[in-house]
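Removed: one protein chain of the complex. Kept in place: all other protein chains.
Then we have subunit A:
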Amino acid sequence: MKMLINVPETVVADALRGMAAAHPELTVDVDNRVIVRRDAPVAGKVALVSGGGSGHEPLHGGFVGPGMLSAACPGEVFTSPVPDQMLRAAAAVDSGAGVLFIVKNYTGDVLNFDMAAELAEDEGIQIAKVLVNDDVAVTDSLYTAGRRGTGATLFVEKIAGAAAEEGQPLERVEAVARQINESSRSFGVALSAVTTPAKGSPTFDLPPGELELGIGIHGEPGRERRAMMTSREIADFAVHAVLEDLQPRNPVLVLVNGMGATPLLELYGFNAEVQRVLGERGVAVARTLVGNYVTSLDMAGASVTLCQVDEEVLRLWDAPVRTPGLRWGV
């Protein structure tokens, strides 16, 4: 497997050095692995901190900036960051108005953010947490780790970020984040397996003629494996899976997200099919975003996330954002 890297051990640090060079509007602490918006802490503003394993770029570091995250902590590839990083990030961005941790529902992320929250509170930083768990491919029961956090993370970070930017207080920003998570559902498919730098070969075996329905963002398999389907068939399956769970009465935000190795030509084509199914099901679309936002290294495939919105949420979605990975209105 050929990769544009030096050695697996320095992949994350190398990427952060490159990110620092490309984005002088961010403060990138390569040694401690924390990405902070340069003007932080912003007086009177609630800070948003997220993080997770690397390999999902632009999530999360690419969403740091005015209107979205205050700071992000990238872990090793597909491995959650450690509490020290989160504590450092919280301390760097807290203006006294408190910090919201946005945590994807994976055991490692949850445990490390929990530990970081304890440490931060010991230092007098007020912490609130929201758990993102939007993936309908996973059974949510007492006997599983629960639903994974995937594409909805972008909606939560953007919309809660806009609420924070307006100066809303911590409990309000937390409530908005929770509401967005509860209003969002996702479903993903993989057309190829993912190769991590540490392993150097595909982490699971997906034959050329098959696809995996219900994939997670680390290539964890989901519901079932089938013979390759057309874009039209995949859209039918994915959107129905989401709508079975969400059943929106209001218009939705649509995220058609690439997993990293699927070109925009295919993603736009897939979006056309997604919009068709939504139309057939009578679901009104308020806004659509198509691109690679919550990726899985070199995995081919896509996910669909829908978020049911009201006027207020739509206003927050449309609010200006200025980050490396998402930028409009400025």
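Convention: a residue touches a chain if its C-beta (ideal position, glycine included) is under 8 Å from a C-beta of that chain, and two chains touch if they have at least 3 such contacts; residues count from 1.
Just so we're on the same page, contacts and distances are computed from a predicted model.
Of the names listed as "3-phenylpropionate dioxygenase", "Sarcosine oxidase subunit delta", "Dihydroxyacetone kinase subunit L" or "Sugar ABC transporter permease", the one that matches the UniProt record for the absent chain is "Dihydroxyacetone kinase subunit L".
Although one chain is not drawn, its touching partners on subunit A can still be listed: residues 8, 53, 75-84, 106-108, 111-112, 114-115, 138-139, 143-145, 148, 196, 198-199, 203-204, 216, 218-222.
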